[in-house]
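Below is one structure, written out as structure tokens; comments come after it.
Taken from a larger complex, these chains appear in their original positions, while the remainder are omitted.
As written, the chain order gives the labels A and B, with residue 1 at the start of each chain.
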């Protein structure tokens, strides 16, 4: 089942830059792993922000919650999940 | 350039069912054509509604407007366009 997930990361302005760099690297590695296992399918940046919109795949919302809460930046994230149904005109079916 | 586009179609309840069926078929054909030319990349149904979220590709917002206004149901549509930037962790780059 596919979900469109909007994520905003709020890192404190006076936060430790080294810790931030570590987390960015960890986040990137984690995203790669989730992509490899088919959980993360696409990821876009909302321009001008530290927000992204992602296309995620999971059996259900419970599995999706486990995946999202495994992200290194999770404690700094505000997340909104929208469950998507398939559409008859989806090019993926052509 | 990619856009995430949310479209709600409001067809009058007492609208002509035959006209509606014609438009649904035309919309499906148009979507197929736009998919073939790479403009429409993915399309999801927002469950319980006549709303969809689509991943669209266009040179810019002007071209996107021409594409969207060519949809048979366009006069009955309420559309919100969000321009997306690429994300370093997008699986498409892996």
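The definition used in the following text is that a contact is a pair of C-beta atoms (placed from the backbone, for glycine too) under 8 Å apart; a residue touches a chain by one contact, two chains touch by 3 or more.
All values reported here derive from a predicted model rather than from experimental measurement.
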Given 2 shown copies, how many make up the whole thing? 10
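The criterion applied here is as follows: only the chains that are shown with their structure count from here on.
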Approximate Å spacing (C-alpha centroids) for the pair subunit A, subunit B: 23
The residues of subunit A that touch subunit B in their complex are 2, 4, 27-28, 31-32, 35-36, 40-47, 52-53, 55, 82-92, 94
